[in-house]
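The structure's right below; bear with me while I get my questions together.
In this view, the complex is presented without one of its protein chains, the others remaining in place.
Going by the order they are written in, the chains are A, B and C; count residues from 1 in each one.
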Amino acid sequence: MTFTQECVIPVDRERLWDFMMEVPRVASCVPGVEAVEAVDSGAYRGSLKVQVGPIRLALEGTITVEERDRNAWRARMRAEANDRRLGGGIRARLGLTLAPGESGTRLRIDTDLAILGKIGEFGQPVIKKKADAILAEFARNLQTALAV
Amino acid sequence: MAHRIVGQPVGKLEGIGKVSGQARYSGDVTLPGLVWGKALRSPLPHARIVRIDTSRARALPGVLAVLTAQDLPDILVGRRMFDMPMLARDRVRFVGEKVAVVAAVDPDTAEEALALIDVEYEDLSAVFDPVAAIKAGAPVLHENPAAYEGAPAERPHPNVQSVLRFKLGDVEAGFGQADRIFEHTFRTQLDHQGYLEPHAGVVAIDDDGRIQVWASNKMPFRLKELLSHALRRPPEQIRVNLTPIGGDFGGKGSLMDLPLAYHLARVTGRPVKMLMRYAEELMAGNPRHPSVITMRTGVTRDGRIIARRVKALFNSGAYAAFKPAPSVNLGGTAMGAGVYRIPNLLIEAFCVYSNNIPCGHARSPGEPQMVFAGESHMDMIARELGMDPADLRRKNLLRDGDHLANGHHLEHVRASDTLEAALKASHYAEPKPGPWIGRGMAMTHRHIGVGFTNARVRLETSGAVTLSIALPDTGTGAHLVLCQVVAEVLGVTLDEVEIEVANTDDFETDSGVGGSRVTHTGGRAAYHAAEKLKQQIESEASKHGIPAGALAEIARAAAKDGRTLEASHFYDAKAHADVTSFTAQVAEVAIDPATGQVTIRHFTTAHDVGTIINPIGHQGQIEGGLIQGLGFALMEEMKTEDGRISTLSLGDFKLPTIQDIPPLTTVILQDQVGPGPFNAKAIGEGSISAVAPAIANAVADACGVRILDLPITAEKVYFALREKVAR
Amino acid sequence: MIRLTVNGTVHELEVPAYRTLLDCLRYDLGLTGSKEGCGVGVCGACTVLLDGKMISSCIALAGFADGRSVTTVEGLAQDERLHPVQQAFVDAGGFQCGICTPGQVVSAKALLDANPNPTEAEIKEWMVGNLCRCTGYYKIVESIRSAAQRSRA
Partner (left out) sequence: MNDFDYRSPRSLDEALAILGEYGEDARVVAGGTALVTMMRQRLVQPRCLVSLRDVQGLGRIEANGGLRLGALVTHRDAEVSPLVQERIPVLAETFRRVATVRIRHMATIGGALAHGDPNQDPPVTLLALGATVNIRSARAAREVPLTEFFRDYYETALEPGELVTAVTVPAPPARSGAAFLKFLPRTADDYATVAAAAIVTLERDGVRCREARIALGSVGVTPLRATSAEALLGGQPLGESLLQAAGEAAKTAVDPLTDHRGSAAYKREMTAVMVGRVLGQAWEAARRSAQARP
């Protein structure tokens, strides 16, 4: 399932870009993310706690930066995480695009998300909605994080 | 010809056990020391298995064994084409493919252990759409399919499992003579058989090494062969014990989890039970093939079909293993010609590999797909020609002496009578009761299946008769039918005939249940065995000067001389008889233009049948198949996204309920020309295939909207109506 | 320790908290008449009566039935004689493969206990939660109708 989030961050592209490339810092803007640490260049390990209604997911996995193209202001990341108790997990491909926007930089996040295993039995549409909401909050957090 | 018992509406004798909860299905079998097997399934549609760590699962209390492909011999399984590993070996090809299996003391512990197995995957690019799968450069699922045992030779693309072709005359020349040519493309959905008993199996290894199997499998002797092949054990080392089967509809003929249950039994030294959860059935059973079917038909000005070309793509999923036919394709493909005489015909069906759930056989394999396409196509042509759809059919119906696409020669053809009977009973020609109401017809036919069956009848000293047979009870009422045949032949009452369900040790072989064959093959085997016993009884009677009716006396007299009065017969119907059974159906629907909702106001089904041995069972087959057809037409759909099935419970994948059934009229045209006992024909697969096109045609008649892809949902009708208004 | 009265017999059992009533009946008490179909309370193959009310035993914990009385399909026949509902299903062909049948007859019995003379609409509304893939339901309606007539006769 794919979906797109767009928001305007009131800083110039350079500043947003530099911030976005610091994965641990940017990850801390994702609601529910805990302890993200670098494992090697471009690869990070971390955990994400999400509650989808009665279901509490404790996802542990990795984020890999697959492409950084500062000239095109484009980056691609890949996240893989599993919940060992539930037996299932998620795979996500994220495409970040930075474009000049009025009063700041327009950030566009294209996400391709796959729900794996047991979790999928709960209902893909609900989980998609939840992921969408998480990204929206992420965008808001980014704005506040960079507003100062 | 009048019969005493054949033709009587008697209730099912298996009934007592079934209504009282005493009937023991495979899943009910329990043995001392029994443990539970559960499989871990791939979450990815196509990936390389980098590493599997089972240590945490092994450490869980109550876990007796954890197996991966590394613990098993490198053997591929299947029914005809052997291309599927028992557990994925270094590569998974669909979401739901088994990668590891656990044995534990109870099912919950086994499930918990599965969550403790860590598998590292590396994604491979996948393909899901059958059209994309056979394009150049598409991801290839199997490097060298030709090397698989049982693989057909023809392979235009590495992702093609098989090609099935039917040809009459010269199709290109035929199109040359056509005044008008019509082409339409249709799609049908992925659909589960919907039996309410998920696959169940128990495997135990005796002290002497014999393998005991209880399984929801409708072909016990074929199962024995396939297990012997999969386990590399001699067939005589395997005994399949028959149990009732909780619904088959084509889906219960494979090995499914049995080889894994065996290996778990081997390593644990305990009997092992494996039951699939319904979610597993929906992600990894062997459902009905989805299809993309293009029909191109050339007709003359006066509406005669002169040529037809049919191209069908069946999305077969990741493995061909579940298809039992030698063609490794779907025989129903021949129905691309419908019930019509088409001088120049070419039908081509491609079963295609993709990273989806592997598909198998479902009630009248390939026919609901083909008949939906063909009979919708007929109505679309009729409307283009400004003809009544009934007239277009009348002009082209099969007649005595015609040949079907598969070369099958026909006599006693009652296509026309069947159509007219359905039209009359449904008041097709009469004015419709109001706006937004429409009527639609569709036709099909279904051959009488062939195969082979062993039967044994014995006269007990009590005077009762025992019929011994190794055909499992899939619910069709076959056992009762066979008892009726024996009682009829021997002149005893039905209560005096007992059925004894044998196992695979008791007989040489049997082709099992399938293809609408059982009344024919089982019935004839029982008939001839009973005839032989009758002769023994008569000679025994005259020898002792006992009246031929005093059965107990005769049996006891024989017993005194140390003889049991017993006769066996092996019946093998190799070739199809030159008859078939036609079906004509008419749906009357009402459309709610505000919502697109389709209501079936009335449904009429007409059948050309042979001697009816049990009217209750016969009607039950018609009604059951028809409502499966209704589900296929209106609601059933296993939705997938990138190979992931999202309808993983019967809460999301919906089957028809008792509140969804329409008022029904059944018309029976009886003939005494069937190859079965007392000239019976087949009925099991006659009522399912024409339902969807009859409804699609009725919807078009009601509101001018043509739905080309199943199921016919309210949403599709609603948006199609809006488009029509916009135009 | 839980205490179940099943078909009139009292059982005291030590079962894990996660044991469903269905598994408890099938595997702890050997009453395999009740079947597991969908496992999510939709299909009705596991229907039993809890204090006379039909429920899905596949999504009920055994603990829920502690101290209560459970009726399963095995409890319908009285001393070898089939319950009128069971007999009607046999005579009218209200089943084929039989896997849904225990749930069907238990539900039908509960219906006739509550409403001895149901209309066709009432039969269908009550039975909507008992799926059957074999019969197409026509003969199930017929079976329940004739059972109602017999009980009245």
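As a working rule, a contact is a pair of C-beta atoms (placed from the backbone, for glycine too) under 8 Å apart; a residue touches a chain by one contact, two chains touch by 3 or more.
All figures in this text were calculated on a predicted structure; none of them were measured in a lab.
Student: Among the chains you can see, which ones touch the chain that has been omitted?
Tutor: If we consider the entire complex, the absent chain touches A, B, C.
Student: For the chain left off this view, which of C:N7, C:S34 or C:T47 is in contact with it?
Tutor: C:T47
Student: Using the document's definition of touch, tell me which of B:A115, B:L190, B:V497 or B:A541 contacts the absent chain.
Tutor: Residue touching the absent chain, from the options given: B:A115.
Student: So which bits of chain A touch the chain we can't see?
Tutor: Considering the whole complex, chain A reaches the absent chain at 51-56, 85-87, 118-119, 121-123, 125-126, 129-130, 133.
Student: State which residues belonging to chain B touch the missing partner chain.
Tutor: 108, 111-112, 115, 279, 594-597, 634-635, 639, 646-647, 652, 654-660, 713-715, 718-719
Student: Footprint of the hidden chain on chain C, which residues?
Tutor: Residues in contact with the chain left out: 16-18, 20, 39-42, 44, 47, 50, 53-56, 58-61, 63-64, 66, 107, 125-126, 128-129.
Throughout what follows, only the chains that are shown with their structure count from here on.
Student: Looking at every pair of chains, which has the largest contact count?
Tutor: B-C
Student: What whole-number Å value describes the gap between the mean CA coordinates of chain A and chain C?
Tutor: Chain centres of chain A and chain C, defined by C-alpha means, are spaced 50 Å apart.
Student: By residue number and range, which residues of chain A touch two or more other chains?
Tutor: none
Student: Under the definition above, what is the set of chain B residues touching chain C in their complex?
Tutor: 11-12, 14-25, 27-28, 30, 107-108, 193-198, 244-249, 275, 277-279, 473-477, 616-617, 619-620, 623-628, 649-651, 655-659, 661, 664
Student: Give every residue of chain C touching chain B within the complex, in rising order.
Tutor: Residues 16, 18, 23, 26-27, 30-40, 42-43, 45, 72-74, 76-77, 82, 86-87, 89-93, 95-102, 105, 123-125, 127-141 of chain C touch chain B in their complex.
Student: Can you name the residues of chain B that touch chain A in the complex?
Tutor: Listed in rising order, the residues are 41, 43-44, 114-116, 118, 279, 641-642, 644, 646, 648-649, 652.
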